[in-house]
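As you look at this complex, bear in mind that one protein chain is not there, while each of the others sits in place.
Letters are used for the chains, namely A and B, taken in the order the chains are written, and counting of residues starts over at 1 for each.
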Amino acid sequence: MSEVKRGYIRPLDLKHGRVDMTHGSGGRAMVQLISELFAKHLGNTYLGQGNDGAVLPAPVLNGQPARLVMSTDCHVVSPLFFPGGDIGCLSVHGTLNDVAVMGATPLYLAAGFILEEGFALADLARIVESMARAASSAGVPVVTGDTKVVERGKGDGIFITTTGVGVLPDGLSLGGAHARAGDVVLVSGTIGDHGVAIMSLRENLSFEAAITSDTAALHGLIAKLLATGADIRCLRDPTRGGLASTLNEIAEQSGVGMMLDEKTIPIKPVVAAACEFLGLDPLYVANEGKLIVICAAADAPQLLDVMHAHPLGRDAARIGEVLADDHHFVQLTTAFGGRRIVDWLAGEQLPRIC
Amino acid sequence: MKYIDEFRDGAVAQTLAGKIARLAQPQRNYSFMEFCGGHTHAISRYGLSDLLPANVRMVHGPGCPVCVLPIGRIDMAIKLALQHKVILCSYGDTLRVPASNSLSLLKAKARGGDIRMVYSTLDALQIARDNPQREVVFFAIGFETTTPPTALAILQAAQEQLTNFSVLCCHVLTPAAITQILESPEVRQWGTVPIDGFIGPAHVSTVIGSRPYEFFAEEYRKPVVIAGFEPLDVMQAILMLIAQVNDGRAEVENEFARAVCRDGNRKAQDRVAEVFELRHEFEWRGLSMVPYSALKIREKYGAFDAERRFKMDYTSVPDNKACECGAILRGVKRPQDCKIFGTVCTPENPVGSCMVSSEGACAAHYSFGRYKDMA
Partner (left out) sequence: MCLALPVKVIEVGCGPDGEHAMVDLGGVKKEISLALLDDVQVGDYVILHVGYALSKLDPEEAERTLALFSEMSESDLTAP
């Protein structure tokens, strides 16, 4: 008689195993992938319901029905693992931040995975564990998800889409259209860290530099800023396209101009040096853990104090002001004493040689 | 950053601005051409024009090798990628230049061309080693600064007997370009070129030395000051040019003495001479045919010449009729003077090369300075 235990399933080989087409087919292999990898790390009561959709309680804040904020983000970063993070925690932080900058408290996350046939399970496990850690530190569970597998060559290892939902207190209205002349522009810390950390690993551009991505969940810092009751017009996290792109968006939405002071924009010397090497303008380089705050001038000092007291805001600075301008230009006084505009990014930033 | 930060000091800039304002004679106008795209970029990026008095004007010259690259040459590179299916390695700047059939290298990549951005010829050589079964072509553009690295790449490939590596050579020469400006049609029309002096390129000069500019100073009676790359260098050079003009001198002065000497880098020059020879003539975008202004690969290294290897012919493609890049590159028109500047032709949809490269006069003005036009 066979000695094999009833109901025994050989566990996933997380060391050497690879994703194959069966993992996306809806059959036993997929169930195993979900239970031994996704659910194992991301598990919570909602995910544990095991249905097609998670049933969540009605959003209530301070005893009142609250408005919902929802945001979604797709993540295709390459390379998948970089100094300071990976696609996993990036996908969690990014969506949390998009919800939080609206003034909402993030409550739930959803995650969708598109896996390429042949993707190493060891890498997948690493990514999912990182997501789980990020979600758990933030106190926001991943309540539902989906996985699909595409043939080898049809997907760059892994793509992740995350969606976040949060609740917004009554009376709070933050947005890119609210900036007015006389307001002040603050940034929570040094710019360009993430983009340069990524560039340092990309094929064909190699250098050793102690630069790490700044990927981080900002909702804790944002909650502290909102708790001051200060007159905050807009919060935004400047990701792809950098500080310059986000400020141009806000200027356009609000119908105003801006004047920045180059000397006040915080940047790590080593990031500035890397941008020199690559011929990049740090104003256009991606960030993943920074906040732009547009606020009434009188409230700027207090908000800066709050940021300085927080680990994610130590290098916060006032970098400029909002002005009336029909052309909606974002301008800059250079450290040199001259003036220039900080225009929308044209195309993709390509390192210059000439 | 040493040798960078000190040359960007804002306080010293004010001192130099003061000196320039005092030296520039109020009753005359000064027009200086900075030849080098890197200088154009520095002037825009630091807002240098704001620090100059109204009667000192900077004119942007054709020293941007991307800007002077004719459409036909980019078509060749695209053809290599899409038809010959090579791995086409290119510096980043060239990727967005618009070519024929609404293509650019970037758009060709979207259509399946294996086009890879490299930072150095060293990367291209490595790609050739890593992909022995594929043909790898390096799209070589640039003035004399960028030519020695290409020469070395070919010498290296020859030494390693790499059979899958070749170069599409589009290297051009600075002195020839300067001559074109000084002999442009407008000169015949007006009797003189409306430029009082030149800021000589920084890094080209580290290779060719200051000697080649002596010919221009003597022959055309125009002062040349070779300037370093940083904004203070440019301001000092402007000061020195104003002094020369006031004194009626036409000499070659070297502000970038920390990196440039009269003879230049002989080793680099020798390597270039070993691998390349002069083309009889070469088309420059905006300047049309210029004699003895560009390089081709010598017969001896013919195996590494992509034009020979893939039997490519050059077809000239004219610029859009409304495009004023030619006049702008020669310094006789400004970007604002072009009818399609900022409307049809923008950094997103560049019609001409001056708008594509961030050092092109039009791109620089659009990105950094167009707010001044609107005032």
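Everything that follows uses one rule, which is that contacts are C-beta pairs under 8 Å (C-beta built on N, C-alpha and C of every residue); 3 or more make two chains touch, one makes a residue touch a chain.
Note that the structure is predicted; figures quoted are calculated from it, not measured.
The chain that is not displayed touches the following shown chains in the complete assembly: A, B. Annotation: of B:L95, B:V207, B:V290 or B:A364, B:V207 touches the absent chain (contact as defined above). Residue B:H39 is the one among B:H39, B:K222, B:R334 or B:R370 that touches the chain missing from this view. Checked against the hidden chain, the listed residues B:L182, B:A259, B:A327 or B:I340 yield one contact partner: B:A259.
The chain not shown here is touched by just one of B:K85, B:R134, B:K267 or B:K339, and that residue is B:K267. What chain B contributes to its contact with the hidden chain is residues 1-4, 6-7, 12, 15-16, 18-19, 22, 35-39, 63-65, 91, 119-123, 142-143, 145-146, 148-149, 152, 201-204, 206-207, 228-229, 232-233, 235-236, 255-260, 265, 267-268, 271.
Mapped onto chain A, the interface with the missing chain covers residues 206-210, 269-270, 272-274, 276-277, 279, 352-354.
The criterion applied here is as follows: only the chains that are shown with their structure count from here on.
Contacts from chain B toward chain A in the complex involve residues 1, 4, 8, 10, 13-14, 17, 37-38, 44-51, 64-66, 91-93, 95-96, 106, 116-119, 123, 141-143, 145-146, 231, 346-348, 357-359, 363, 366-371, 374. Against chain B, the residues of chain A that register as touching in their complex are 203-205, 263, 269, 272-273, 276, 278-279, 281, 327, 329, 331, 333-341, 343, 346-347, 350-354.
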